[in-house]
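Only one protein chain is missing from this complex, and each of the others stays in its spot.
The first chain written gets the first letter, and so on, giving A, B and C; residue counts start at 1 in each chain.
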Amino acid sequence: MAKIIDRSISIGEFIPQPDDDLIICRCEEVTKGEIRRAVHDGMYTMTEIRRYLRTGMGLCQGQTCSKLVKGIVAKELGVPADQLEGGTSRAPVRPVEMKILANESEKEVSKHE
Amino acid sequence: MRIEEHPILGVPEKGKKVLFYFDGKPMEGYEGEPIAAALRAAGVLVHRHTMKQDKPRGIFCAIGRCTDCVMVVDGKPNIRTCVTPLTEGMKVQTQYGVSPK
Amino acid sequence: MNSSAEVLIIGGGVIGCATAYYLAKKGIEVIVLEKNQIGEGGSSRNGGGVRQSGRDPRELPLAMYAVEHLWPILSEELGMDVEYYKKGNLRLAKTPAHIKILEGLTSRAQAVGLKVQMIDGEEVRKINPHLSDEVIGASWCPTDGHANPMLTTLAYYKNARKAGARFITGEKVLELKKVKGRIRKVITDHSEYEAETVILAAGFESRKIANTIGIDIPMQRVLLEALVTEAQPKMFEQMLGTAEADFYGHQSTHGSFVFGGSSGMDAYTSDYDRPVTTSFTASCICRGIMKYFPELAEAKIVRTWSGWIDECADKVPVIDKVEEVPGLIVACGFTGHGFGICPAVGTVLSELAMGEQPSIDISGLKYGRFKAKI
């Protein structure tokens, strides 16, 4: 169940920090500063951040950065990280070539492939 | 960088020695080991340069999760070299963004 | 907490956000109630088409107005790149039957003044050399294009919020209520809001909410699925679709390809409380894509998703003041092609809410238009 959040309640000004240039999402090269700024632009959920900045939308699908992004967003919002719902997970959990995904087969997978 | 003999595991089992190409340069590795391991052993650390900032990247998780070690392998970009076995004559190229140079 | 406003919008999707933006810009007090989070429904899950071609003439004025006046300036206006490309739309045909469908759509669109034409396979490949020989023709509308739906929705939201619109997420609307003959109250599972005007733009869930005040719009939810590839070298900039509307997509600024498609079983998926991808649709979409673009065979799919569209009985939305309930404005039933017209819809909704004459012709999208066939 989503929590009620009034997006007009102030979370304060965006204050630049020395480590804002730090890369957080390695795949999409999104920095800490960009994430923090996005929160001040009103992106309060992991999914909104993701759609706004592409964090976790790269090849690894957030395997490395999702926890880090969550921590940054939570800190910026002033809430505990475990109160933020993570982004959704979807198939495929590993990148799959189009021609493989297209090739649905009845042939069972055997031990010796 | 190869371990000749390990105090617990003994002498590492290896496949056949094969020739492969890194950015056109011939190199030696063992068949079946991950491309990334062969490159590390040969002293290659930079696997790619990123799209936005053009920064070097290499092995990070080594088990196919983080996708940082991707390279252009036999013409295909975004191949996870840490989980892709090396084969004879393989052409491995540094990836710039999503393409070879 | 003050819980009243001049205009209350139900639904924080792209329509709600755009409308909130145009209203707030004019200094109107707006509250947007969203059950989940911003852009949760079809707004973030669509293929990003900004098309005029292939549309029903009733909604074409909105599409043409948006393409002519609103989309070209949107990134600048919202201070954020919404990745709008006005590089044309190819609606592809592989069979004579497809050609026939396209010819019908094309002549109807031409009749209302849209510059769209039929071209043959060779001309298609001149525009997009990556397309396979299976394509024998297409309708070509050079002023169509695509944009990034997630960024567009969030850009509208960000600017509306900055202009003073109050967004409250996590508020599920349960009931609408009239007070002294006019719509007045919006009751949620947590509290109660009041407004002089209420705009209902909650996607397929609009129907249930409208029902609480005795209004019904004949629509159903249909599950659509889409997928996205890893970034690829730049290939083409057009928006693509097919005659049977079974496959559509484009290459994004990022380099990834976003493709949507149909398995043919979309209207018959199980009745779950969340949109879930089926095990077979993504594979089906891939097979479809590869017939058109053999060279994408090795591109990797990194993500698939699904979403419900609000399919209206006659496949065009209802955008109207509901006379029966003064103060209630309905904007739903977009049937999967609302994104491309969102700037125009936001504009007319803001006008309707302010009691102005809509600047774009929406006379074909009235609430009262649904009649039995005999």
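We take it that a contact is a pair of C-beta atoms (placed from the backbone, for glycine too) under 8 Å apart; a residue touches a chain by one contact, two chains touch by 3 or more.
Here, contacts and distances are computed from a predicted model.
Novice: Pick, from "Thiosulfate oxidation carrier complex protein SoxZ", "Thioredoxin reductase", "Electron transport protein HydN" or "Formate dehydrogenase major subunit", the protein name that UniProt gives for the chain of this complex that is not shown.
Specialist: Of the names offered in "Thiosulfate oxidation carrier complex protein SoxZ", "Thioredoxin reductase", "Electron transport protein HydN" or "Formate dehydrogenase major subunit", the absent chain's UniProt record gives "Thioredoxin reductase".
Novice: Which displayed chains does the hidden chain touch?
Specialist: Touched by the chain not displayed, across the whole complex: A, B, C.
Novice: With respect to the chain omitted from the figure, which of C:Thr19, C:Thr278 or C:Thr347 is a touching residue?
Specialist: Answering carefully, the residue with contact to the hidden chain is C:Thr278.
Novice: By the contact criterion defined above, which parts of chain A meet the unshown chain? Give residue numbers in ascending order.
Specialist: On the chain A side, contact with the omitted chain comes from 19, 22-24, 26, 32, 61, 63-64, 67-68, 81-82, 86, 88-94, 96, 99-101, 103-111, 113.
Novice: Just checking the interface: what residues of chain C touch the absent partner chain?
Specialist: Counting over the whole complex, chain C touches the hidden chain at residues 270, 272, 274, 276-280, 283.
Novice: Which residue numbers on chain B touch the omitted chain?
Specialist: 1-3, 5-9, 12, 14, 33-34, 37, 40-41, 45-47, 50, 55-66, 68, 82-83, 85
Quick note on the criterion: only the chains that are shown with their structure count from here on.
Novice: Based on the averaged CA atom positions, which chain is farthest from chain B?
Specialist: Result for the farthest chain: C.
Novice: Provide the C-alpha centroid distance between chain B and chain C, rounded to the nearest whole angstrom.
Specialist: The mean C-alpha positions of chain B and chain C differ by 44 Å.
Novice: Just how far, in Å, is the C-alpha centre of chain B from the one of chain A?
Specialist: That gives a centre separation of 28 Å.
Novice: I'd like the Å distance between the centres of chain A and chain C, where a centre is the mean of that chain's Cα atoms.
Specialist: 24
Novice: Where does chain B touch two or more other chains at once, residue-wise?
Specialist: Only 51, 78 qualify.
Novice: Of all residues in chain C, which are in touch with two or more distinct other chains?
Specialist: 230, 298, 300
Novice: Of all residues in chain C, which touch chain B in the complex?
Specialist: 230-233, 255, 298, 300
Novice: Please output the residues of chain A touching chain B within their complex, sorted ascending.
Specialist: 23, 26-29, 58-60, 63-64, 94-95
Novice: Flag every residue of chain C that touches chain A in the complex, lowest number first.
Specialist: 1, 35-40, 44, 150-151, 153-154, 157-158, 161, 164, 166-171, 190, 229-230, 254, 277, 280, 282-283, 286-287, 289-290, 296-305
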